[in-house]
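Complex shown without one protein chain; remaining protein chains in place.
Chain nomenclature is as follows: A, B and C, assigned in order of appearance, with residue numbering initiated at 1 for each chain independently.
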Amino acid sequence: MSELQELMNQINEFTRERDWDQFHSPENLAKSIAIEAGELLECYQWSSEAKPKAVEEELADVLNYCLQMAAKLGLDPVEIVRKKMQKNAEKYPVDKSKGRSTKYDQL
Amino acid sequence: MSELQELMNQINEFTRERDWDQFHSPENLAKSIAIEAGELLECYQWSSEAKPKAVEEELADVLNYCLQMAAKLGLDPVEIVRKKMQKNAEKYPVDKSKGRSTKYDQL
Amino acid sequence: MSELQELMNQINEFTRERDWDQFHSPENLAKSIAIEAGELLECYQWSSEAKPKAVEEELADVLNYCLQMAAKLGLDPVEIVRKKMQKNAEKYPVDKSKGRSTKYDQL
Partner (left out) sequence: MSELQELMNQINEFTRERDWDQFHSPENLAKSIAIEAGELLECYQWSSEAKPKAVEEELADVLNYCLQMAAKLGLDPVEIVRKKMQKNAEKYPVDKSKGRSTKYDQL
């Protein structure tokens, strides 16, 4: 079993023990991801420097909910990122997007 | 090499080819995670039902930026989620939090 | 009638004409505010400079949903901001917080 799969099992066990699955609808997980993303952003609210420990913990919370959402929807997190990258590679061809942060519809 | 590590290498290569590393400061990645989390949430804006394809793609975008941020900060994504879960286990002991969505400071 | 009250009436009329009130639960409006805030943030994703027209429109969308949420909950937007500022004035006394972006619990 891969390390990631093992982690997802641990998360699942954490939730099961607390009987929290009832709260973890895809919609509530999407809200949770946005909420934790806001807390991660708060580390950088007034400065581009942030406390490493706080960043690490908030990033972990976002990741945790993302993995829960993938599991809930029966998606393989590695697989969906890989597929989306292929799509992005078409939207952002190397020759057009090199060194530019311009959005694809304005390239 | 684990499947996750392989994916992170692919993401890194994608960014390197496009010379995008210059845009990917931790602060900008934190903003990007919040922006993509908003797009994921948009799938559920008016309903608890969402289009599976859109959800899959937006979730992939959030995950992708999270992995980039971890790499940029030299953090192991699996390790930080595991560590944060240990902390959460103390904040939310099974006996106090079972079946309750109450926040830890109100348990 | 104040200019703000007039605007809130116009927003209400806009929603009523389209029979959209059914979608505008407080929860859905809270999601909408977060979604639009993400779009506003996107203007600054890779740079501290942004296109003025885009910023103006995204800020307007956030404000619009905030006013809708206030109306839906029977709250006076001016009154609640004023009240919260009084609370903030206690959390952030001038002598302690002058020139510092430190959060109140770390002052």
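Keep in mind that, in the parts below, a contact is a pair of C-beta atoms (placed from the backbone, for glycine too) under 8 Å apart; a residue touches a chain by one contact, two chains touch by 3 or more.
This structure is a prediction, so every number in the text was calculated from the model and none was measured.
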| item | value |
| --- | --- |
| Which displayed chains the unshown chain touches | A, B, C |
| For subunit C, the residues touching the chain missing from this view | 2-4, 7, 10-11, 14, 17-20, 22-23, 25-27, 30-31, 33-34, 37-38, 40-41, 43-44, 48, 50, 52, 55-57, 59-64, 66-67, 69-70, 73, 75, 77-78, 80-85, 87-89, 92, 94, 97-99, 101 |
| Residues belonging to subunit B that touch the chain removed from view | 31, 34, 38, 45-47, 101 |
| Absent-chain interface as seen on subunit A, which is shown | 23, 28, 31-32, 34-35, 37-39, 41-42, 44-46 |
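The definition used in the following text is that only the chains that are shown with their structure count from here on.
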| item | value |
| --- | --- |
| Chain whose mean Cα position lies farthest from subunit B | C |
| Centroid distance [mean C-alpha coordinates] between subunit B and subunit A, Å | 2 |
| Intercentroid distance (Cα basis), subunit C paired with subunit B, Å | 26 |
| Subunit B residues counted as touching two or more neighbouring chains | 23, 31, 34, 37-38, 41, 44 |
